[in-house]
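For this depiction, one protein chain was excluded, whereas all remaining protein chains were kept in their positions.
Up next, subunit A:
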Amino acid sequence: MTAQRGWMNDLFRDTGSTSFTEFVGSYAPGLLPGRFEASGPVGDRLPHATTIVAAVFAGGVVIAGDRRATSGNYISQKDMEKVFRTDEYSAMGIAGTASVGMELARLYCVELEHYEKREGRTLSVEGKANRLATMIRGNLPMAMQGLAVVPLFAAFDETSARGRIYSYDVGGGPYEQTGYASIGSGSLFARGALKKLYREGMSAEDTVLACVNALYDAADDDSATGGPDVTRKIWPLIAVIDDEGYRRLSDEEVEGYVRRMLDQRLQTPDGPTAPLR
């Protein structure tokens, strides 16, 4: 390769690493997120993505997110998609600065795919989770300036045939969660709802319904989380990952779950109750 020059030399130069991020860093560093210094806190002015929930069921995992993005008291987008398919058996949801989160998700997708194509195998679930932690930690300087973003990572582990969930903080992580987890401004309410509704070994269908309820409860008490929009037919984004891979539920499917929940809430506005004894 010594005969090559210029830009092609860069493309064919092996960085010796399987990481796409590292390659972009040496080839075109301007393309990486987080390579600039903001002169002051800008985070408040940029749209924020809000609540994501995930729950494990027998043989897989469900991840769901509301559709709202807010900047301050202003709703900047009603139909934002903040759950991303990262590869065949994993997905991530983002909360925090929407633009940074979307870019991060896009980079992370390429990161996983790049490894897979290069090495001819997929990363282990732990490997994927650790890789995401490194990328979040790389965003720490921006988080200090108000551009924080936090992901929730859900994956189906093919070796143990079960769903797994990892959460993060702005410094990285990962923190593996058992059962269920939530992130974002409405996460406290969503977690409270899941705590009462979640049962170990639930079916996929019941788990989706529990997640829909949890998002509704979050929207109920958190102004930054969007509830289902019946007039515009904007429903939460729900994905199921099991041994057949990632599957995003169609709008019609999600509408079915949401209508079922709304019918019940017309009778009991606070939703299903957990037995006290």
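Note that in this section a residue touches a chain if its C-beta (ideal position, glycine included) is under 8 Å from a C-beta of that chain, and two chains touch if they have at least 3 such contacts; residues count from 1.
Methods note: contacts and distances are computed from a predicted model.
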| item | value |
| --- | --- |
| Record-based protein name (UniProt) of the chain missing from this complex, from "Proteasome subunit alpha", "Multicomponent Na+:H+ antiporter subunit C", "ABC transporter permease protein YtcP" or "Spore germination protein YfkT" | "Proteasome subunit alpha" |
| Chain not shown: contacting residue from A:117, A:195, A:233 or A:260 | A:117 |
| Contact set of subunit A toward the excluded chain (per top definition) | 1-4, 8, 11-12, 14, 20, 23-24, 27-28, 31, 85, 106-107, 110, 113-114, 117-118, 120 |
